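Sharing a structure here in structure tokens format.
Shown here: the complex without one of its protein chains, the others still in place.
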Amino acid sequence: MDRLALGLSILDYAAVAVFAASGALAAARKKHDIVTFAFFAAVTGVGGGTLRDVLIDAPVFWVARPTYIVVCLGAAVAIWFAGWGRGRERLLLWVDALGGGAYTIVGALKATSLGLPPLTAVVMGVLTGTFGGVLRDILAHEPSILLKRELYVTPALVGSSLFVILFELGIGGLTASIAGIVAAFLLRAGAIVFGWALPGFPGRAPPT
Amino acid sequence: MDRLALGLSILDYAAVAVFAASGALAAARKKHDIVTFAFFAAVTGVGGGTLRDVLIDAPVFWVARPTYIVVCLGAAVAIWFAGWGRGRERLLLWVDALGGGAYTIVGALKATSLGLPPLTAVVMGVLTGTFGGVLRDILAHEPSILLKRELYVTPALVGSSLFVILFELGIGGLTASIAGIVAAFLLRAGAIVFGWALPGFPGRAPPT
Partner (left out) sequence: MDRLALGLSILDYAAVAVFAASGALAAARKKHDIVTFAFFAAVTGVGGGTLRDVLIDAPVFWVARPTYIVVCLGAAVAIWFAGWGRGRERLLLWVDALGGGAYTIVGALKATSLGLPPLTAVVMGVLTGTFGGVLRDILAHEPSILLKRELYVTPALVGSSLFVILFELGIGGLTASIAGIVAAFLLRAGAIVFGWALPGFPGRAPPT
């Protein structure tokens, strides 16, 4: 599992960086200063994993090892100087699709390795992979990405479930991880390229 | 206390189901897909109790026993297929009034049984009974139910306080629980039927 742990650790940092960059972009959209860039980057970058660790009562991953915070600050500075461009946002969207999948599997794996039940591991994967973005939108006072029709929670749910099922079936952690990341990435890619979405609630909607 | 524990456990699951259903209804209002239904149902269903457990440093109740998550998923699927109707929403409102009261007392009882001070137990009851709904509204990017004039926190506060006072006076847990649930339910019922509300701030309001 050592190579798996190393690989996931690299993906973990990469995912934090990518989420942090998306937080900084949200700050850029509103012309904020560099400190607010950093605040948004840090909350978005470590938010999902922080919630996971609080829920499973693990030490919050960045508290004893704040290199994760340094990564978020680096992402904020990078977005500040690189500025914004259509090509860069498109690149970020794709890195985010990959990073989101990786972060999801890291979350599910952490819960699994603590001996938590499979369903809990699936939930932790989903929260790790999606809650940073939810927090970013709440802080930015924008409608949550959850409220868009585009697939966002679903790729995390499918990737997390696939990983946990394969892992429970005794398939090695490396294979299970790659399968989960690929599944989450492909679904998200389909959402980006083809606008994949699940059908909405077909019933009569209650008035707001 | 065994019958009390069993009774509260049943009410606990019932309250989670009812809160989860109200989360799914919020998703229905915006025509979301089934995964978003499930996400809203789970956050609303277990949100209040999760915050309570994190604050009192107890293991989060659904992490080791994810049957609570299954209940939330069941509620999401039920709302999806049952659809919406005026009669059903009215029914839910009443079940919610009962469930909310029960969930409040479960929260206060858990804090009390951990030996926490009475005032802390009252606060935990209120948070358990109300925070799921607050989280639901934040996720749905709607003004919080806190911001409505209708009684919502008050029934939880009165029920929770009554339970803690009776309990501290040495009255049995079962009697104290029933008194607390009935008080919370009656106040909420008055709010639903007669529009009961407390007077608003009488002073000059500062400009926004």
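In order of appearance the chains are A and B, and numbering begins at 1 in each one.
Convention: a residue touches a chain if its C-beta (ideal position, glycine included) is under 8 Å from a C-beta of that chain, and two chains touch if they have at least 3 such contacts.
Keep in mind that what you see is a predicted model, and the values were worked out from it rather than measured.
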* Structure fact -> Among listed residues B:A5, B:A78, B:L116 or B:I165, the absent chain is touched only by B:L116
* Contact with the hidden chain (one of B:V134, B:L162 or B:A183) -> B:V134
* To do: Mind listing the chain A residues that contact the chain we can't see here?
  => 25, 27-37, 39-40, 42, 50, 54, 59-60, 62-66, 69-70, 80, 83-85, 89, 138-142
* Structure fact -> chain B positions in touch with the non-displayed chain are 54-57, 116-117, 119-120, 123, 126, 134, 138, 142-144, 146-147, 149, 153-154, 157, 197-201, 203-208
